[in-house]
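A protein chain is absent from this complex, but the other protein chains hold their places.
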Amino acid sequence: MKVGLFIPCYIDQLYPQVAIATLELLEKQGLKVSYPLNQTCCGQPMANSGFEHLTHDCNKNFIQNFDGLDYIVCPSGSCTLHVKEHLHDKSDETKAEKIRNRVFELVEFLTDVVGVKNLDASFPHKVGLHQSCHGLRGLHLAQMSELVAAPYSKPEQLLKMVKGLELISLDRKDECCGFGGIFSVFEEAVSAKMGQDRIADHIKHEAEYMTGVDMSCLMHMEGILKRQKSDLKVIHIAEILNSNLT
Amino acid sequence: MGSREAILAALKKNQPALQPLPDISIASSNSGDLKAKFIQTLTSIGGKVIEVSEPDEIASHISKEFNSSARIVNTVEDLHPKFEAFNPKSDSHDFKNVTLAILKGVFGVAENGAIWITDSNMGDQALPYICEHLALIIKSDSILDKLRDAYDKIGNADYRLGTFLAGPSKTADIEQSLVLGAHGPKSLLVFLINQK
Partner (left out) sequence: MNTNKTHSELAEQFNRDTKRVDWHDETLWFVRVKRDRAANQIPEWEQLREAASQIKNNVLSNLHDYLLEFERQALLNGIHVHWATDAKEHNEIVHSIIQQHGINHIVKSKSMLTEECGLNEYLHDQGIEVIDTDLGERIVQLANEPPSHIVLPCIHWKKEEISELFHQHLGTPKGNADPKFLTDAARAHLREHFLTSRLAITGVNFAIAETGEFVVCTNEGNADLGVQLADVHIACMGIEKIIPQRKHLGVFLRLLARSATGQPITTYSSHFKKPRAGQEMHIVLVDNGRSKRLASDDFRNALKCIRCGACFNTCPVYRRSGGHSYHTAVAGPIGSILAPGFDMEKNADLPFASTLCGSCSHVCPVKIDIHQQLFNWRQVLVKNGHVNTTKKIGIGAASFILSRPWLYKISGSLVRLFMRAVPSLINNRLNPWYTHREMPKAAPKSFNSWYQTNRKNG
């Protein structure tokens, strides 16, 4: 099967190690992964700011890059959800629809499509899982606390396969971190407070690392942690799942 | 065009295509012992429940709880006549100093500890709200399971006023501290008549 890598713009520019870990992790599953070189952005920052009408060219570029693949895998719940719900092209809606149906966030791709049963990974640390909102409530990566329904969690399923990893529990297991894209700048006070509160929860439960499926959430909280000069570190789930036995 | 016509015209023009009503016969788990569940729920929301087998026991319980200076108004005909009988000629305001009002309820609901009463049981519609304490009497075999069962029982009954009354009046408006006794009665005493 032809698998293409969709790397969010901010990971491409600021956290390339997450993309490298994603690529290596997929290759370890025996997959042949391509990386369309002219991809840029999914368009979410514009759309969420109210400028969805300016995303046509961005969408077109996305479709051009990812047309013809069986699966498109992305280490971001937020970007994946955006493409799934908002990728349209009036001039070729069939292509857009195909892509919408074939784009997957990394964790759900590994659990649902690849059916990973074990990982050759080791990460002997106490880890707190931050459940990014779009992946959780949009992609249903895990059961959200709002619903009266049976619990499940795809990220936890994979993290349990990592040797030595201890998953800590939290007081508020799926409260938003406050990043929210432009919200982090235009509603700075509330954004920072929300991030500080998430961090306090992880620290209270003695997490050494905070992980999640979205580097944007982690980037926001990392900024706060660095300002607080905290020992708590952030790490994308791809990097944990890809960490080798040393 | 008057407002009524303007509003109706706008609604007719703007409302979307008709969507059907759902089937609301949602399966739900049986609550088991309905009386036990009713007592548990009502107690947890601040009500007090006393089980009796004879109506006469009610009068003696009340006499124990309330001293002789209390003004106790009774609307229940077959109760012991020692309490002040409800006078239908009274003005609602006349009941402002009632310590305890005794009313009959129609039935209870186990899932929320509520009792259904209508104006025909209230004597005066102000009585269940203006009294300082309230006593309701229902038969324990009248207790239904869920609210859906309650509405099945009510059917298309006619009334001026019907109330589900669950526990004493309360508020948590001051820093979320629960206080029993807001503007309505400060306590609710429910007598469950266990018939043999």
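First chain written, first letter: the chains are A and B, and each begins at residue 1.
Criterion: a contact is a pair of C-beta atoms (placed from the backbone, for glycine too) under 8 Å apart; a residue touches a chain by one contact, two chains touch by 3 or more.
Computed from a predicted model, the values in this text were never measured in an experiment.
Student: For the chain not shown, which residue from A:7, A:74 or A:232 touches it across the whole complex?
Tutor: Residue touching the absent chain, from the options given: A:7.
Student: Taking the full complex into account, find the residue in A:3, A:19 or A:107 that is in contact with the omitted chain.
Tutor: Touching the chain that is not displayed is residue A:19.
Student: Touching the hidden chain in the full complex, which residues of chain A are there? Just list them.
Tutor: Output for chain A: 7, 9, 11-17, 19-20, 23, 35, 37-41, 43, 45-55, 57-58, 60-61, 133-134, 137-138, 144-149, 172, 174-176, 178-197, 219-220, 222-224, 226-227.
Student: With the missing chain put back, which residues of chain B would touch it? List them for me.
Tutor: 2-4, 6-8, 10-22, 24, 26-29, 41, 45, 92-93, 96, 111-114, 119, 124-126, 128-130, 146-148, 150-152, 154, 156, 158-177, 179, 181-185
Heads up, the rule we're going with is that only the chains that are shown with their structure count from here on.
Student: Report the inter-chain centroid distance for chain A and chain B in whole angstrom, where each centroid is the mean of the CA atoms.
Tutor: 52
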